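Data first, discussion second: the structure below is written as structure tokens.
The block that comes next holds chain A.
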Amino acid sequence: MLELQNVQKSYATGLFPKKVPAVRGLSLHVHKGEVFAFLGPNGAGKTTTIKLILNLIFPDSGKIFIDGLPHQQKDARKKVGYLPDQPYFYDYLTAREYLIFSAQLYNLPRSLYLERIPDLLEKVGLQGKEKLQLRKFSRGMLQRLGFAQALIHDPDLLILDEPMGGLDPIGRKEFRDIILELKEQGKTIFFSSHILSDAEVISDRVGILNRGELVRQTSLAEIFDLEVESIEISCRWNGTPPPEEWPPNCTGIRQEQQSTVFASDEQSAQQAVQWVLENKGRIVSVTPHRKTLEDIFMEEMQN
Partner candidate 1 sequence: MKGSGFTFLGLIFALLLSSEAIYQTQNRLDVYRTPEKALEEMVYLPDGKVLKWASLGYTNVLADYLWIKSVLYFGRHTADDDNPFFDIIKKKYKLSENPTEETPKTAPSADSSFDLRHDPRLHAIFYDFRSRGLAPFIYPLLERVVILDPHFVEPYIFGGLYVLMDTGQIDEAFHLLEFGYQHNPDRWELPYYLAFLHLFYRGDATTALNYLKDAVVRPDAPPFVQSLSLALSRRLNKTTVVVDYLKGIYSSTSDPDVRNRILSVLQKINADRRPAIVAR
Partner candidate 2 sequence: MKPIWIMAKNTFRETIRDRVMYNILFFAIFIIGISLVISSWSLNQQVKLVKDFGLAAMSIFGLLIAIFIGIRIVYQDTERRTIYMLVSKPIGRWQIILGKYTGLLLTVLVNVVVMTISLLMVDFLIETHIDWGLLSAVLLIFFEIMVVIAWALFFSVFTSPMLSAILTVLIFIIGHLSPALKLFTQLHPENTTNGILLFLYRVLPNLENFNIKTAVVEHLALPPGAITNAVLYGLAYSTILLIFSAQILERRNLK
């Protein structure tokens, strides 16, 4: 659905313009119907990449395709819904007027957009605000309206730059739900974020950008399959005091009535469970600790 081939972009900055690379040799591929999270620290080039995709800025080299079409073409842009980072709109237009404006730019028939607008506003949590002038909107409300205008033409591809920014936890959940709903409808979603937890919950694949380079591209399933860091076994002791030594390859926290044992792998975990039972303890829970996205992220940053 979205493909970048070896895209390069540099900026010339400073008094004696020196070329600073913002995006280096970026290639990625987002499949139809998947949710792709584009992660990276501030300044990594996420917004630059998105601006490149949307033809707001022009790549020095490389190609970008949207649903097979070269990205500069208007037909390509018709398939995309864009929510920028910190969206602003025209102060004196109302929400409804702005959505009509957007709809008209996509050449939607009047009856269609008039029908869609109230539903959309409700979907993003702005019901009843259609006649309110945008200068009276809070940051969160603007974000929601931004999402609405990205959806007005029912695009196949959604490009969202920090979609959860400016939202409270309720808002974040609402947006996550909308994204998942869109995914179920078969839409493709490409979003950038630096809130890893959100990415973990909703995305299928993840790309990590650091200093303009895509340092890692994996699916979440892959992440969760590998690298169990430790297994935490929580247990209670009935009357009998906890034994002195931990089982092999384990450490733990010992308390009067309960202990928490950390086993480094599955095998040691099995041994630990047996150890607890042998010592007349009771297993309360067994929880595998996998590498989180955060761990992976931090790893890449340190490289």
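Here is how the candidates were picked: all candidates are chains of the complex that A comes from, given by their letters.
Methods note: contacts are C-beta pairs under 8 Å (C-beta built on N, C-alpha and C of every residue); 3 or more make two chains touch, one makes a residue touch a chain; residues count from 1.
All values derive from a computational prediction rather than experimental measurement.
Participant: Sort out for me which candidate, 1 or 2, comes into contact with chain A in this complex.
Facilitator: None of the others touch chain A; the one that does is 2.
Participant: Can you check the complex and tell me which residues of chain A touch candidate 2?
Facilitator: 51, 54-58, 74-75, 77-78, 80, 82, 84, 86-93, 97, 101-102, 104-107, 149
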